[in-house]
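One structure follows; several queries about it will come next.
Omission of a single protein chain aside, the complex is shown with its protein chains in their original locations.
In order of appearance the chains are A, B and C, and numbering begins at 1 in each one.
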Amino acid sequence: MAFKLPGLIGGLGITFKTMLQGAVTVQYPHEKEQPPARSRGVIALHEDNCTSCMLCSRACPDWCIYIEGHKEERPARREGGRPRAVNLLDRFDIDYALCMYCGICVEVCPFDALFWSPEYEYSEPNIASLLHNKDRLGEWFHTVPEVEPLEVGAAPVAKAKK
Amino acid sequence: MSDLEVLTTRVTEALGDCVIEHAEACGNLVLRVRLDSWRSVAETARNTLGCNYLSFISGIDWMPAPTVGLIEGDTSTPAQPKEMTFGAAGSAGRFQVFAHVQSTVQHIGFTIKADVDEAAPHCDSWVSVYPGADWHERECWEMYGVVFDGHPSLRHLYLPAEFEGHPLRKDFPLLAREVKPWPGLTDVEPMPGSESDEETKDEAVEA
Amino acid sequence: MSVLALEIGWGWMLAFKALVILLIVPLGALVLGYTFLLKMMSHMQSRLGPMDPGGFHGWFQLVGDGLKFLQKEDIIPEDADRRVFAFAPVIVVISTFLMFVVIPIGPVAIVANLDVGVFYALAVSSLSVIGVLMAGWSSANKFALMGALRAAGQLIAYELPLLLAVVGVVMQAGTMSLQGIVSAQQNGSIFGWSGIGNPFIFTQIIGFLLFMIAAQAELSQTPFDMPVAESELVAGYMVEYSGFRFLFFFIGEFGTATAFAALAATLFLGGWSLPGVHGLPAELLGPLVLFVKLMGVAFLMFWVRFTYPRLREDQLQAIAWKFLIPIALANIIVTAIIKVAF
Partner (left out) sequence: MSSTEQPVTPTNASPDFNPVPDFEVAPGMQRHLADARVNVELDTGDMIINLGPQHPATHGTLRLVVRLDGERVIAADPVIGYMHRGYEKLTEFRTYPQVTTLINRIDWLSSFANEVPFVHAAEQLMEIEAPPRAQYIRTALTELSRIATFLLFLGEMGLQVGALTPAFYGFRDREHVLNLIESATGGRFHPNFNRIGGLKDDLPWGWIAETRNVMKIVLDACDVFEDLVLGNEIFQARTRSVGIIPGELGASYGVSGSNLRASGVDWDLRRDGAPYLSYPELDFEVFTHPDGDSYARYWVRLQETRESARMVLQLLDKMPSGPIMAKVARIIKVPAGESWVETENPLGQMGYYVVSKGGTGPFRVKIRSASFSNVSILPWMLRGVYVPDVVTILASLYFILGDIDR
């Protein structure tokens, strides 16, 4: 007969041992896991830095970023200078129902207006509510973590970016 | 003589006058063979050259996509040349079938291409040589409309049976890109790096 | 209970007994389901299982599930044979109820002390397969049909080793009455030492193992859960059932597990009895003692269930006919020889 006891008994031993070891799961609503700082949870917008240059919107593979802006005349910075045109952001929406969390928009932003935040609790019962407007995106900004140090052997950060 | 040159000589000698042209593309040997010898090339590759492993069979449409890069200033779709150009080892027309065969023993492999007719693409089936060609040919048939003669059951693989058209042909539109306006088109701010860029950045910092 | 019986008369007594059985089956299913299916399995899989319902370790989960099932819409597939479909779960549960009739929980506390108690219990337990066959056939579903046929094939193969495994115990006790088997164990002695009586697990260890294997197959638990086989037949004969009909199957499954665990505890571990405890104390302690033994046996059953993979139908038949039955027969012969010799 093919039944050699060790294999069957050994399996029982493993499950019994595990039973005594305790759980590894996290009881979600009561306790929460802290995702790593790099975790791509949600995109935060720092509105003051945005010039509505459309780069992120254009780089998005899913076309899920909607930007509208207008120019406004502002008085000159220096005495006697010509008045400046400033881009003001009217609308900055990210449709998280479409977003693939690739992070291209964050990388492509030349003015440091977009950041990743590891926050993940923004599920909605209604799919339309996943369209976050600029105020909602701005709220995420305070959850953006500090830039963490790099591993031994990493080249010193040559790029001034972030 | 490098490994690739050795392989090239071996393969071209074995295939003889079936080969129209051969080329090297990034360390990979690409052969263009006559369409009527498509089956016998597979037999030679398998029996003489020992390429027992079929990696894939697929097609290619060399026509520039009519829907790509149409709108001025639209950077959402990658820029492509407007005229028809061909890749490694050339092509006679718009459609080609190409396949990659390999040997699991000698660790060699090469790509075989054949030109098929544009109006009524036809090609011999490889199923009797490589049984795995079955699904690849079904896929190629539904995606490009290339009919594989001698295939046991050329029916749809991915798409529903009543589907019309051949999606991977370049003139088949990608509806997802056409029904929705490109959100990047609404503004015309100068791109960073252009002359007015520095000024914009200045202002942005201050604002 | 014996005291009560004198006072309240025969008719009320019967009603009381019926009520106890009606309660015992769902309660048993609940306790076993919670302890083993929810908690033990979870812990064996490095998780906690339900923690919230009821406050303490999710004890209310199964009750809540049961209530939820009762509220659900009663769905019967269009092509199903409606009457058979509706009746099938009832048969499964009835067979479970009937099993408890002969299981004693105290010196007098037994619904009916039949002379052929063991025989009756095992015979009644196989009734459930009729329900399973009805469920599978009437569902008008191919998966269900295959599951039901598997269950039938499995029953035929495993009824025999189950019975044969018990024969040794019956021979040793000299009676088929479960009460008689219990008292034979309580009052017996091992080589003259009667400190723990004579639980038949020592003399009939082979019989016990065979009984456990066969019971596992009867209950269609892994490694013999082909009638259900989630990864193959989705849920086998239960695939079209939902709502309270599914609840019936669930109660049937775990109630039968309780019954079999109780039966094994009675046959091999001395049942309700503690050596040297007689009379009223035994009457009061009996249910508790049986419960502890039952849980021990059930732990073994479910431990195997959560650890082992599933066999294939033909392998199951091979094990039954080529392996279990010959050993069971040999066990009987050896028991007979020893019985005659001593």
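Note that contacts are C-beta pairs under 8 Å (C-beta built on N, C-alpha and C of every residue); 3 or more make two chains touch, one makes a residue touch a chain.
Just so it is clear, the model here is predicted, and its values are computed rather than measured.
Among the displayed chains, contact with the absent chain in the complete complex occurs for A, B, C.
Shown as candidates are B:Val11, B:Val30 or B:Val146; the residue that touches the absent chain is B:Val30. Touching the chain that is not shown, out of A:Glu72, A:Asp90, A:Glu107 or A:Glu124: A:Glu107 (per the contact rule at the top).
In the full complex, chain C contacts the hidden chain through residues 41, 44-47, 142-143, 146, 222-223, 225-226, 229-234, 306-315, 318, 322. Seen across the whole complex, the unshown chain contacts chain A at 1-4, 6-8, 10-11, 13-15, 18, 24, 35-40, 59, 61, 100-104, 107, 116, 148-155, 158. Across the interface with the omitted chain, chain B contributes residues 25-28, 30, 46, 52-56, 58, 60-61, 64-65, 68, 75, 77-81, 85, 87-88, 98, 100, 104-105, 107, 109, 111, 129-132, 134-136, 143, 156-159, 167-168, 170, 172, 174, 177, 193.
We adopt the following convention: only the chains that are shown with their structure count from here on.
Rounded to a whole number, the gap between the C-alpha centres of chain B and chain C is 63 angstrom.
Chain A and chain C, compared by their mean Cα positions, are separated by 54 Å. A separation of 35 Å divides the Cα centre of chain A from that of chain B. For chain B, the set of residues touching two or more other chains is empty.
Among the residues of chain C, none is in touch with two or more other chains. Across the interface of their complex, chain B is touched by residues 48-55, 57-58, 60, 63-69, 77, 84, 86-87, 110-111 of chain A.
Partner chain A is touched in their complex by these residues of chain B: 75-76, 180, 182-184, 186-187, 189-192, 200-201, 203-207. Contacts from chain C toward chain A in the complex involve residues 40, 42-48, 51, 303-304, 306-308, 322-323.
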